[in-house]
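Report on one structure; see the data block that follows.
A single protein chain has been removed from this complex, and every other one stays in its place.
Letters A and B mark the chains in the order given here, with residues in each chain numbered from 1 onward.
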């Protein structure tokens, strides 16, 4: 949904300059109050007491451990959901079968479940009191209050991102190009790698960017399964929470500023991908019209 | 290569797309599958290609059963209605695709691929477009690239789905002559699907007229046009006036002119093409009386709409010269008599 260049509107279908100015001002004020000021304040608080303290907060061992764990989590969760998203979109967009819309609803389900509930369900499965808790304890496998639990919870909350980007995209593209490839003698994998993948690359990237942002920033679900062990099971958002609750505001905001930066990079990448995808879509449309 | 279609049936849910289709396609011929949308012609083409599987029946390529052969191994060239060019590849890469995806041991060298692609692009007269992307081409150019891509794998049979459907009238006419010439040079067995009777009659060696999942008639363009086997074929291949008549002793009658009627039934429908009707100002008891209500000039011909006492208005087609000579005008009383007609049981 990139910004649109609108054609000049006729006098009949627009408002008086005063109304336009007023509405724009109110909208921008709302954006400033709810988006810009909080964002700026993160960086302002982080640098309140100078560069040295800021940097010190980032290279402190617990912070580094949190950064490592966050990267690891995203590195596992995002590719898993990427593979799933492609498989689900292939099945749903390229074939007709019964119960398709129900399946799509199920795939969307993790978006509507509260992150806290998302964490809880894994505690119920793998926690000490859970279904498989005793068995896991016997074999000395730790999932809850350990890294696997954090990864699982993250996989859950980022579950639909790639799939829900790809399904409508692949449905809109149809499967004529794939059929053409098959007629020309390509195998199934060749068709996928050479024809399907290049056509969905922007949608795929879009889903990955959003999934990654969520994976690195997830708080609620991870908080339930993490156990908050410093230097061990703290991701950056959890580390921020601990620092904040200890009134170590500069360090908390220093770590938070990293996440805010990630958010800004995410927005920039997202805008770029939207632009690129819109351009491709426009070309496809032109091709279809002519 | 010859193709035999044997008792093919195909349904989509409750919809019968193809109902017991039998068809022989001879080596080297250019065959048109003609019919209105929904008649099953595209489904038949896709079944021949292997893009669709029939519920029953078989497809024989050169006498061999190919029904269970995967589309990949059938060695057919298929040109899709909307071309299905790979949008992220250049024209060159599109045409080269079928060669590049071959298993290593049968894949030509890069140099051989390059030569082959350029030969094909020259054949379709678009060598200069090799580095363009599909989005940068016009509709007619895309069509020809799609054809070059299909020919690159040296198919045993060429299948085209509404090959000219998405083009404007002028480009369409040029391209279909070009396709005809190309076929005359290459002599590859070709089947194309169309809903445009003019296109089928002009381009094809033989025309298969389909309706509601069945074949109505198979024959040369002259045969299907001059001796339509069924009322559907008659109506589909051009404009027609219908007259209802009772049958008396084996004869049906339109405005006093008698035509031999089929034996079954005592009612008949008489089909007369607009250009097969004579029009005159002198009243005779052997003609149908009417009044001209509209005159439409259609380039070389002129259509008169004549209201008659019973039934729908009758369309009469005259050449420009005859129209000018006769000075026909709206409101005139005229008498019509069909020169030729076909009579079917009503």
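Note that a residue touches a chain if its C-beta (ideal position, glycine included) is under 8 Å from a C-beta of that chain, and two chains touch if they have at least 3 such contacts.
The definition used in the following text is that contacts and distances are computed from a predicted model.
Novice: Look at the options "Pyridoxal 5'-phosphate synthase subunit PdxS", "NADH-quinone oxidoreductase subunit J", "Sulfate transport system permease protein CysT" or "Succinate dehydrogenase flavoprotein subunit" and return the one that UniProt uses as the protein name of the missing chain.
Specialist: In UniProt, the chain excluded from the picture bears the name "Sulfate transport system permease protein CysT".
Novice: With touch as defined up top, name the shown chains that contact the chain not shown.
Specialist: Displayed chains contacted by the hidden chain, ordered by label: A, B.
Novice: Pick out which of A:88, A:150 or A:200 touches the chain that's been left out of the picture.
Specialist: Selected residue, touching the omitted chain: A:88.
Novice: Of the residues listed, A:115, A:185 or A:203, which one is in contact with the missing chain?
Specialist: Missing-chain contact among the listed residues: A:115.
Novice: Considering the entire assembly, which residues of subunit A contact the chain that has been omitted?
Specialist: Against the missing chain, subunit A presents residues 1-4, 6, 9-10, 12-15, 20, 23-24, 26-28, 30-31, 34-39, 41-42, 45, 83-84, 87-88, 90-92, 94-97, 103, 105-110, 112-117, 120-125, 127, 129-131, 152, 155-156, 159, 175, 178-179, 182, 187-188, 191-192, 210, 213, 216-220, 223-224, 236-238, 240-241, 244, 249, 252-253, 256, 259-260, 262-264, 266-268, 270-271.
Novice: So that we can see where the missing chain sits, which residues of subunit B does it touch?
Specialist: Considering the whole complex, subunit B reaches the absent chain at 12-13, 15, 17, 37-38, 42-43, 50-53, 70-71.
Assume only the chains that are shown with their structure count from here on.
Novice: Between subunit A and subunit B, what is the gap in Å from one C-alpha centre to the other?
Specialist: 52
Novice: Touching subunit B in the complex: which residues of subunit A?
Specialist: Answer in residue numbers: 176-177, 179-187, 190, 194-195, 198-199, 280, 283-284, 286-288, 290.
Novice: Can you tell me which positions in subunit B touch subunit A when the two form their complex?
Specialist: Interface residues on subunit B, with respect to subunit A: 49-51, 71-73, 76-78, 80, 82, 84-89, 97-98, 101-102, 133-135, 138-139, 142, 149-150, 152-153.
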